[in-house]
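What you see is the complex with one protein chain gone and the rest in place.
To keep things simple, chains are lettered A, B and C as they appear, and every chain counts its residues starting from 1.
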Amino acid sequence: MIVIMKHGATSAQIANVIARVEQSGCQADVSEGDEHTVIGVIGDGRPLDREQIERMTGVERTVSVARPFKRASRDFHPQSTVVPINGVQIGGEQVIVMAGPCAVESEEQLMESARLVKEAGAHVLRGGAFKPRTSPYSFQGMGEKGLKLLAQARKETGLPVVTEVMDPQTVPLVTTYANILQIGARNMQNYALLHAVGEAQRPVLLKRGMMSTIEELLMAAEYILSHGNNRVILCERGIRTFETYTRNTLDISAVPMLKQLTHLPVVVDPSHGTGKWELVEPMARAAVAAGADGLMIEVHPHPEEALSDGAQSLKPERFAALMQSLRPIAEAVGRTL
Amino acid sequence: MIVIMKHGATSAQIANVIARVEQSGCQADVSEGDEHTVIGVIGDGRPLDREQIERMTGVERTVSVARPFKRASRDFHPQSTVVPINGVQIGGEQVIVMAGPCAVESEEQLMESARLVKEAGAHVLRGGAFKPRTSPYSFQGMGEKGLKLLAQARKETGLPVVTEVMDPQTVPLVTTYANILQIGARNMQNYALLHAVGEAQRPVLLKRGMMSTIEELLMAAEYILSHGNNRVILCERGIRTFETYTRNTLDISAVPMLKQLTHLPVVVDPSHGTGKWELVEPMARAAVAAGADGLMIEVHPHPEEALSDGAQSLKPERFAALMQSLRPIAEAVGRTL
Amino acid sequence: MIVIMKHGATSAQIANVIARVEQSGCQADVSEGDEHTVIGVIGDGRPLDREQIERMTGVERTVSVARPFKRASRDFHPQSTVVPINGVQIGGEQVIVMAGPCAVESEEQLMESARLVKEAGAHVLRGGAFKPRTSPYSFQGMGEKGLKLLAQARKETGLPVVTEVMDPQTVPLVTTYANILQIGARNMQNYALLHAVGEAQRPVLLKRGMMSTIEELLMAAEYILSHGNNRVILCERGIRTFETYTRNTLDISAVPMLKQLTHLPVVVDPSHGTGKWELVEPMARAAVAAGADGLMIEVHPHPEEALSDGAQSLKPERFAALMQSLRPIAEAVGRTL
Partner (left out) sequence: MIVIMKHGATSAQIANVIARVEQSGCQADVSEGDEHTVIGVIGDGRPLDREQIERMTGVERTVSVARPFKRASRDFHPQSTVVPINGVQIGGEQVIVMAGPCAVESEEQLMESARLVKEAGAHVLRGGAFKPRTSPYSFQGMGEKGLKLLAQARKETGLPVVTEVMDPQTVPLVTTYANILQIGARNMQNYALLHAVGEAQRPVLLKRGMMSTIEELLMAAEYILSHGNNRVILCERGIRTFETYTRNTLDISAVPMLKQLTHLPVVVDPSHGTGKWELVEPMARAAVAAGADGLMIEVHPHPEEALSDGAQSLKPERFAALMQSLRPIAEAVGRTL
C-alpha cells in the first residue's frame, strides 16, 4: 500500500501515519515530493485496512500495490488451470462449446435441443432448472423436475451438464444432478452461495455480474478458491453501460485481460451478452478470436415459443452453421474446436 | 405492449404477429405508419412474453406500456405507505434517522455508539453483524454474537435495530433480534433471499443495487410484496458510474422519482453513497431537501479504528452537528425531524 | 508519480526505469516490497510522461501523486474565487439563480420570460441563441438575431445575460452581446473553443460533459485559466449512467467534491440534469442544500409550445414558488438568496 498525504500535511500527521504503519508490523518508507509526501508500506498489509488509514488526518488517499486476489492470480500460479469434465478439458487447447436452451421447459424440448446441439458438435449441455427472473410473475423454472430431465439428456447424449444454482440450500440437490454448477451474474457477490459452492465437489462456472469489475469477478473467484474448490471457470456475459441498442455490452477485452491476470479458464456467453440473436454469431467469432477458452450459447428448437430469453436464442440450424464458421477462427489462434 | 414492425415487414409477418397476440387472448390494434407498422396489444399482456414476440420475423422491437411493478406502484395504491417501528413512523411526516457503526465490533464500541447516536437524536440504531465483504480475507462480522449485542443496545437505549441478513437460512435467526431486516445492495436480486424476507414478520429495508435501475429496485420490492410482506422501505445508496473521485454516485434524483412511482418510503444512505466522510454531511442535507423519508448514516466513536468502512463514518460530534443542521431543512420542505 | 513494477520484474528492468527517471532530471526512490518493487519519482514530473514509463518492460502501472490541475486547484489557491457580474457575485455568500428559456424563440417569448424571472427574483437571464442539437433536422437557434433579443431583454430588465457559444469563430460575436459565455456539455473538451474563450474578455460558464469525470472538468477549466481567463464558473448538469427513468443522473455529490478540490464557483442545472420538470424543484433544493453557489433553471412562459426541451421547463408560477422555497434552505446552510 502507498499512502499519499495531502498537500500541506503537517509533520505530526505524517508521524501519526508512520506510527500506525509500524504498530501493525509493517515498515514505512517515506518520500518527500515537491507537492506531496508519500509513504510506502512494506509488509503484507493484511493487518492494515486502507480505509482506516484514509480516515487519518492529513491523508489524501491510498493506493494498493498488490492485487487483492492471490489464489486466482497468475503471478503466483503461472500455469493455466485446466478443468476436466467428463472427457473434455476446459482451459486446454480445445475451445469448448456449451449449448442448449435458456430454461428447461419440457422433456420434448430438452431432448430435442440436446440431440441437436450434440450433433452440431457442442461439448456440454446447458439448461436452467432454477431461473432468476427480474419479475416475480415470470416463469421461475421447473426446479428439481428440470434437473432430472437434464440428467436424462446427459444419459441419452453423453454430454455433461451445466445448470444454475441460486440458493445455498439447494447446492447439494443441484450437485447430485449437474456436472458444473453455474453461479449467475446476479449472484456473483452472493457470498453465502459462493461459500457453499466453494465446499461442493463440482466445478463452478462463475458469471461476471453485469455491474462488476474484472477485479470483483476475480475476488468472487477467490471466495470459491479459498473454500477449497479449485475448479473455477470464469464467464464474461456482458456488462451494463449507457448503450441501449444492445441489452448489455459484451466486454470482449475482458478475455485477454483475464487471461493475463489469472490462470483460470475464461468462457464467453454471447447470448446474454447481446440479448439479440443476430449478434450472437459475430460475437461468438470475436470471442474465439480474442482467446476465449469456450462459449456458452443459447439454442432453442423453437425460439419463438421459448419461455425465457427467446430473443437471444439461435435456431439449431444456425447454431450448426456457427460451429462450422468457428473452426477456422479457432485454428487461426492456434486452437481446435 | 406495443410491437414495432421492421421497415418493409411483409403483410404475412404482420398477420403472424396479430395471430400470436390474439391466440394469447389479447386484442391487436394495427396502425400503419409511413415507415413502420405498429401493433398495439390490448389486454394485460401477462400471457405474452415480450421476448417471444421480439423473436418473430419482421419484428423490430417491442415497447412496454404498463410498468412491470403493480403492488409497488403508486398508480394502484395512491396513498403513501407508512411503516411503524417501535413508535416511529417511516414514511410519515417525520424524517427518520438510522445511525450507528458499519459493523458491530465489540460491546464497548456498540454501546458507546448507541448512546451517542441516541443522544444526538437518531431514531433507529444500525449495525452489521453479518458483513458482505468483497474480499474473503476481510472481517466478515461477529455473526450471532453481534446480533445479541444489538439487542442489548436496544434494551439500553430504546432504539429499534436495523441489521443486514445475507442468507435465506439465517432469516429466522436475524428476525429474532432485529426490528428491520436489511437487504444489502449486492443481494438486491438474490431472489431466494427476497422470497425468505417476503415471508418474514419484519419490515424490510431494501437497498438499491449499485448498478440497478429504479425499475429493478421496484421489481425487487415487488418480490417481497408478492410474498406477503407489505412493510418495505427502499434505500438509495449510490450507483456505480464512471466517476472515480467519489466511490459511488449518490443518485439523489432517485428520491423524487421513486416518490412519484411508488407508495413505499424512501431513505438515503449518504455514507455508502459517497464513501467519504466529508461528503456525508452535504449529501445528507441534499437528501432531506429532495424529499427523502429518512437517512441511514454511519457513526463510529473512533472511525480511525473501524474494522470496515472507516473512511465514510462520522465522529459522534460531527453527527450531532449534522442533526442540528438538518432540522431547518426538514422544516423548509414541510417535515419534522 | 509512482511506478509499480510487475511481480518478478528483474533488477535490470528496475535499473532501466531508474535510469529513465534520472535522465529526465527527477530522483528515483526505490522501495522493495514483498510482492512488488515500487519506484517513487521525485520532481515535478513534467518531463516524464506516464504512458512512456508504462510502456517499459517490467512496469505494471503508474500512479499519479499530484492532481494534474494546478491553476484550478484549491491546494495552490485556497481562497474561493468570486466572479462579479453586473452587480451580482457568483461564488460569494449569495446563491445566484440564472433562469430563462432553453432557446430564444421570439421577442415576445423572451421579453415575457425575462420579466417573469426577474419578478420572481432571478439574478441572471439565460437563453440560447446557438443551440447544439443531436439532430441536424431540429431547430438550431435564432443565431445573431437571438443575441440581439437577449441584449434587448437585458436593457429592459437589467438582468445580465448568459448564452452559449459553440464555435471559436463566433466567440467575438457572442462576446459583444453576452455577460457570460456558456460552454455546453458536448463542447467541454472542444479545445479550440476553450482556447478561444480563454482569451475572451468575459466570464465563462463551463458545463460538465455528460460523461466527463470531475478531473476532466477541472482540466477543461485549466485550459481556460491557462489562456489567461480567470473568471470560470463550473456547472454540474447531469451525467450519463445506465438509469433511464431520468434523462441524466444529476451528480449532486460533485458539488461538495468540487468545492473541496477547486476555488472556482460551482452552479447546478437541474433542468438538463433531470430532463423532467417534476424533478427540477426537489433537485434545485438538493443542490442548494449541498452547497451550490448557484442554479441554472429553464423557465418558459408556455412550456408546451417550447421549441426545445419543453419537458424540463418550469412554468413561471412554479418557478416563483420554487424561489420562495429555496430561501429557507439557503439560510439553513448559511447563505442568502
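Definition applied: a residue touches a chain if its C-beta (ideal position, glycine included) is under 8 Å from a C-beta of that chain, and two chains touch if they have at least 3 such contacts.
Values in this document were obtained by computation on a predicted structure and should not be read as measured data.
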item: Residue of A:Glu54, A:Glu105, A:Asp251 or A:Glu298 in touch with the missing chain, whole complex considered; value: A:Asp251
item: Hidden-chain contact residue, picked from the options A:Val288, A:Ala306 or A:Met323; value: A:Val288
item: Touch residues of subunit C, complete complex, unshown partner; value: 46, 49, 51-52, 54-56, 68, 132-137, 166-169, 186-187, 189-193, 209-212, 216, 219, 222-223, 226-227, 240, 277, 303-313
item: Hidden partner chain, residues of subunit B it touches; value: 2, 4, 7-8, 29, 31-36, 38, 40, 42-44, 63, 65-66, 75-76, 211, 240-242, 244
item: Contact footprint on subunit A, counting only the chain that is left out; value: 211, 213-215, 239, 241-246, 249-257, 260-261, 273-274, 278-279, 282-283, 285-291, 325, 328-329, 331-333
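One rule holds for everything that comes next: only the chains that are shown with their structure count from here on.
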item: Remotest chain, subunit C as reference, centres from CA atoms; value: A
item: Rigid-body rotation angle, subunit C and subunit A, from Cα fit (steps of 5°); value: 180
item: Interface numbering overlap (same over half, different under half) for subunit B and subunit C; value: same
item: Chain centre separation (subunit A, subunit B; CA means) in Å; value: 26
item: For subunit A paired with subunit C, centre-to-centre distance based on mean C-alpha positions, whole Å; value: 38
item: Computed distance of Cα centres, subunit C from subunit B, in Å; value: 31
item: Residues of subunit B whose C-beta touches two or more other chains; value: 211
